[in-house]
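Dropping the structure in here first, questions after.
A single protein chain has been omitted; all remaining protein chains appear in their positions.
When the chains are written out, they are named A and B in that same order, and each has its own residue count from 1.
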Amino acid sequence: MSLLHGETETAGAEALPAAEAAAPRPRRGGWRWLLGRLLRNPSARIGGGVLLLILFCAAFAPWIAPHDPLAVNTLGRLKPPSAVNWLGTDEVGRDLASRLIFGTRYFLLICAIAASISAGFGILLGLVAGAGSALADTVIMRFTDMLLAFPYILLVLAIVAILGPSLWTAMAAVGVAGIPGYARLIRSVALTVKREEYVEAARALGASEAQIILGTVLPNTISPLIVYLSYATPIAALSAAALSFLGLGAQPPTPEWGAMLVNSRSFLFTAWWAVAAPGLAIFVAIFAMNLLGNGLRDVLDPRDV
Amino acid sequence: MSRYVLRRLLMALPVVIGILLVTFMIQAVIPTDAVSAMYEGQTTEEEAAEAIAAMRERYGLDQPWYIQFTRYAGNVLHGDFGESIRLRRPVSEEIGYRFINTLQLTGAALLIGILVGVPMGILSAAKKDTWLDLGAMTVGLLGISMPAFFFGLLLILVFAVWLQWIPVVPRGGAALLLPALTLGLIEAAPLSRIARSAMIELLRRDHIRAARSRGMGEMSVILRHALPGTLLAVMTVIGLQFGNLLGGAFIIEVIFGWRGIGELGVKAIQWRDFALTQAIILISAGAHIGANLVVDVLYAWIDPRVDYDT
Partner (left out) sequence: MSENAPLLQVRDLRTHFGTGPDAVRAVNGVDLSVDRGEVLGIVGESGCGKTVLALSILRLVDAPGRIVSGQVLFEGQDVLAMRPRALTALRGRDIAMIFQQPKASLDPVMRIGQQIAEPLRLRGGRTRAEAWREAVELLGAVGIPNPEEKARAYPHEISGGQAQRVMIATALALKPRLLIADEPTTALDVTVQAQILELLRERCRALGTALILVTHDIGVIAQMADRVAVMYAGRVVENAPVARILGDPAHPYTRGLMRSAPVMGAVQARLQEIPGGIPDLTRPLRGCAFAPRCDGRRQAGPARCDGQTPPPFIPAPGREARCWLQDGAPAAQPAPAGWS
């Protein structure tokens, strides 16, 4: 069974019934197929390249960074970019470039944890709702309704208010706030797949519910799941950075990009680079994720939206 | 029509109860540690324990949760949001004028977002797959990638510090300009995407082809036959977008020192001032629900296809 189920391409078929008789096209599906298509997509290439660079920085931060990201130097405060401090220094003389490089670790950590929480619980709830009993479905859907009644940021703030501000609660909050979206997506896929004839056939042949869920429903969720991940993860990362900026997430002196702005923004008029550096870092990283997401959508979900 | 409004109101009821449940949870967790924080190190353990016990009793925390919740919901319905621990006065006194400030900001931002985003999306769709479309789409992608707090600081840097078009500490209407612009321009990005895809979808419809077959020029086709449907499609998401703007206001108000509920809300969470936090989140979520309700009713009233009498 191929990993990535997708509709076959139907360019022109709507306008023209004759395309039913079209020649067989190359098979879609599989990770290798996905990678090949992505490499041919300019938007995915740029986005993926930048993200690989970020990954590289995170992995080798201690070797790349020219200075200790936490080392205070009261004599070298708010210095403009120079050969020694590539991007200048912040209000207590810490090297901004080094802090940005170490910041990649927090950025990726936040993305990974937020996405794992959202997707993990979302898949679980979605499968139970879509493939389980009607009662479970109703309960889970009312629960997601309740969470979706909040605008996303507001829900994140409410969770932070319950858990108390810190880096970990910020990650948990953006993660939990993302659960209902994933749950609804997976549920709708599960409901569609459950009605497919081959699933009916499998059931008739005596396959258990668990076998059906693991064997047919789950693989079918992969392609929409990847597309949804590419939408939701940048939003989660952006919200986590905003929490840190508001003092409700990572706390200074942690070299997290959003937290780096907490103190430096008071020096906007005298040392704009201390604001621009972390701000641009977030912007570029999120933009790269969205570019990659665009590419993924082009490949996996070729509807024109 | 009034029956339709009533039905929509009834449909919103479970959601309102859900919101109350979530905000209620803030109360269930915060007070004890707020109280312990207050007394920590300042009193003996015995006195603190006594004070905490007194506090628990005062807020009814020794009751089972459902009784607490009923009491909470009852208070809220009577307009009683409790007393702020930090400000030492009733929450309702503080958030009234701040809520109006926030509505001003989000309203202005929504207007900017619509005026910039919708024409951009429509132009993009009309010139689909040209350089103009690609440019507009790229700007839109940049817009959804832009952290609101950084964009706000950037606008201050450019317009107040470098160009000096606007004073660093503006007064009156000018004070609204930059925050509304920040929030509005960021909002323009998703709105332009929505307008673009709605327009592209509409331009594929049979009735557009039929209008072309009658010799309507491209301009008439777009303005007379595709625009109304596009605006209706945009309208359906305005309520949701308004909620996003309310969320964004929490960030923007902090940057610009705009005295709205968002700025206070962030402080309240930092202070762990549960009554204040509860009230602000409740009011924001309520405004979100209200906005969606208004949009739904307006939509039903405008779109001839919605039959709201049945």
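The rule we apply is simple: a residue touches a chain if its C-beta (ideal position, glycine included) is under 8 Å from a C-beta of that chain, and two chains touch if they have at least 3 such contacts.
Treat the numbers as computed from the prediction; the structure is a model and nothing was measured.
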Q) Of B:Gln68, B:Gln104, B:Ser220 or B:Thr236, which sits in contact with the chain we cannot see? A) B:Ser220
**Q.** Those residues of subunit B which, in the complete complex, touch the missing chain
**A.** 204-207, 209-218, 220, 224-225, 228-229, 232, 303-305
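Here is the rule we use: only the chains that are shown with their structure count from here on.
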**Q.** Whole-Å separation of chain centres (CA-atom averages), subunit A against subunit B
**A.** 22
Q: Using the touch rule from the top, collect the residues of subunit A that touch subunit B in their complex.
A: 142, 145-147, 149-155, 157-158, 160-165, 234, 238, 241-242, 245-248, 258, 261, 265, 268-269, 272, 275-276, 279-280, 282-283, 286-287, 289-291, 294, 304-305
**Q.** Complex contacts: residues of subunit B adjacent to subunit A
**A.** 14-16, 18-19, 21-23, 25-26, 29-30, 33, 141-142, 144-150, 153-154, 156-157, 161, 168, 197, 200, 240, 243-244, 246-248, 250-251, 254-255, 265-266, 268-270, 272, 274, 277, 281, 284-285, 288-289
